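All protein chains of the complex are present and in place, except for one that has been dropped.
Think of it as A and B in the order they're written, each chain with its own count starting at 1.
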Amino acid sequence: MASAIDLDDVAHTEREARARYVRRALVCTSTACLAAGAAVVRERLTAVIGEHDEVGIVPTGCPGLCSRGPLVQVEARGEEPTVYTHVDEAGATAIGRDHLGDGTPASDVATVPADLPFFSRQQRVVLATAGRIDPDRLEDYVAEGGYAALATALTTMTPAEVVDAITRSGLRGRGGAGYPAGRKWGMLAEATGDTKYVVANGDEGDPGAYMDRTIMDSDPHRVIEGLTIAAYATGATKGYLYVRAEYPLAIERLERAIRAAKRARLLGRSVLDSGVSFDLEVRVGAGAFVCGEETALMASIEGRRGLPTLRPPYPTERGLWGQPTMIHNVETLANVPAIIARGPEWFAGLGTETSHGTKVFALAGSLNDTGLIEVPMGITLREIVFDMAGGIPEGRRFKAAQTGGPSGGCIPARFLDTPVDYEHLQDLGSMMGSGGLVVMDDTVSMPEVARFYVAFCRDESCGKCAPCRVGTEKMHAFLDRICEGVGRPRDLAHLESLCRTVRATSLCGLGQSAPNPVFSTLEHFRDEYLDLLVEEDVEPTREEVPGEPA
Amino acid sequence: MTTDRLRLATVWLGGCSGCHMSFLDLDEWLFELAARADVVFSPLADAKGFPEDVDLTLVEGAIANSDNLELAHTLRARSRVVVSFGDCAVTGNVTSLRNRLGEPATMLERVYVEQPDLDGQLPVEVVPTLLPQVRPLHEAITVDVYLPGCPPSADRIRRALVHLLDALEAGTEIPDLEWRGPDDLRFG
Partner (left out) sequence: MSPREPRPTVPVTIDGQEVMAVEDETILSLARRVGVDIPTLCYLEGLSVYGGCRLCVVEVNGDARLKLACATPVWADMEVRTDTWDLREHRRRIIELLFAEGSHICATCVSNGACELQDLAATNRVDHIHYDLGFAPNLPLEPVDASHPRYVLDRDRCVRCSRCVRVCAEVEGAAVWEIAERGGNSRLVAEMDVPWGEASSCTSCGKCVLVCPTGALSFKGSAIGEMRHDPEVVAFLARAREEEEWLDRSAGSGSASEVRS
């Protein structure tokens, strides 16, 4: 068996190597920038520079400003970094020739200031090294202090002390519900079984949301480290990273990272010679949104049809193959190394009284800048929308922000100053959710928005329970009629009554929360629904005879 | 005839008239009914147009064609209480089986051209336009009381009528379905 990695040694060597470079170009190779053409940019830069002792080309994860990708950040000794945006092949040639070549900024390529509020207002914990390091190099992560938290936990803390640290940090689940992580860890630690499991849930699927994808494809080792610390603290010996099949880059990088970590003895038998063993593998999802629900996710890992089952028993009592199992969202786990490294008190000091730490949001919709941000809990929606994302384009007005995906709700303009944390969003009839944040301007019809999300839930319903399987379909039929202008007051009444039943009686979170977009748009924008209704008992025109498809 | 008696109508839309047959099975109770209400419109009575100021209208059959739809709106405007009478009115029932054949033209072709042994041809004269789909009565107009059954038995009809006539005579609110037992509600 190969000997364990010497973290300090690797970090030292790596930092020395970096110090040789006079100039470095950090090229975002996360999914969004790759989709915008980052691969060509990277090739071009490499071709222009060639083998060079003092200039480095580093493929990195996501710095966040996705709408302006491909992004290239040039760092030069003694200079403020320059962030080039919308870089194409010609732009890459110019950057390589001018800025990297002789240090004169490339004049024809668009830039944004490095202190743009989009960047400067962020507080990056989970994404601390995303966009700074090569996700495919373990050494890069180690040089930034990676795996030091794991070493600290293994060598200086008992498992119970690690659980206690997580509890004291106040970390809550980032997948949506906000369940206290420490409590879950404690339950798994106390559970007995032949094998205990820890699972990272990377089945993110809310429309517009890609926080977990970015964490996984930009900094895979952070997730692995978090999961390994969780395993040590709870006595789990086997872990799974459940990643949806639609995230091929994340899967590829996680698998490469797992192999590297195993070679370095950061995973596998006797991690860092501690005597503690932890085996980890990636399981690829089969394309169902409902597999993000933890009981369905476990069924999928076991190779069965991804159907939710009744709880209790909870996974920590009886999970994978009947054994105690703990499932955490990817972002939750990515917080763990920092909590151990910097202490639970530091983490508890971030954010608000009840919601500690930071939250990653995927900004989408009607904003001047969209992309990924990590902000402290408690920041207001106004700061995110107007200060960081540059407001609403083309002179239109902010109308609502949708958070929490299909399970969430719409927050109208009058609540722009509400702090974004678990409690406040819930009070507004929305939820934190996993971090999708879609902004809508005044051209958007809110009943249409509700119809969109209900269609999503209808399409993703597994079909096991009647209220969700049929209820979402009939909710959609009512919304169809209303949106097409042939709905009547009683359609709206039946829709609301049906929504109450679907929420109260569905088996799992998907169905229980499917009516949320309807409830929240009705709460804040009821007039828009009423404006679309037609009177009862008015003889329909030829176009609206009953049963005629709208 | 005195003028303070209730005015009752029965209507036959897209159905087989089985509910009206069941209505006739009320037998001698029809005399009691006749003592309390005038039948002002019915396939069983000689009346051309749907009259005004009707107190209670029983509607058999689903909305299947343009005439059904028009009559439904007329009777709704002229009736105090509308009863969806029998499964075809309540759910579409047998009348709605043609929905699954797709467009009315497909159904007509199947029924009048493919199926007959001799001289299959499409009807062309004096036939109301078929709606794209057969729908229950309550999707076209507001319905006050539902009386399911295929057909509802005479007993079930009688129990419902007694309650409704009592309420109409007394001028009280129309009783909701809570007064009925499972026997009064069963589909089929």
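The working rule: a contact is a pair of C-beta atoms (placed from the backbone, for glycine too) under 8 Å apart; a residue touches a chain by one contact, two chains touch by 3 or more.
The structure presented is a predicted model; accordingly, all values stated were derived computationally and were not measured.
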Practice item. Check the whole complex and report which displayed chains the hidden chain contacts. Key: A, B
Check your understanding: Out of A:Gly96, A:Gly365 or A:Gly471, which is the one that touches the chain we can't see?
Key -> A:Gly471
Exercise for review: Taking the full complex into account, find the residue in A:Cys462, A:Val518 or A:Leu532 that is in contact with the omitted chain.
Suggested key: A:Cys462
Revision key, fill the gap. It is residues of chain A that touch the chain not shown, namely 288, 290, 305, 309-310, 458-467, 469-474, 477, 494, 497-498, 500-501, 504-507, 547, 549
Review point. For chain B, which residues touch the unseen chain?
Key: 84, 87, 90-94, 96-97, 99-103, 132-133, 136, 138, 143, 146-148, 150, 177-178, 180, 182-183, 185-188
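By definition in this document, only the chains that are shown with their structure count from here on.
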Review point. Could you state the distance in Å from the CA-based centre of chain A to that of chain B?
Key: 57
**Study point:** chain A-touching residues of chain B, taken from the complex the two chains share
**Key:** 63, 69-70, 73, 76-77, 99, 131-135, 139-142
**Study point:** Interface residues, chain A side, partner chain B - complex
**Key:** 490, 536-537, 539-540, 545-549
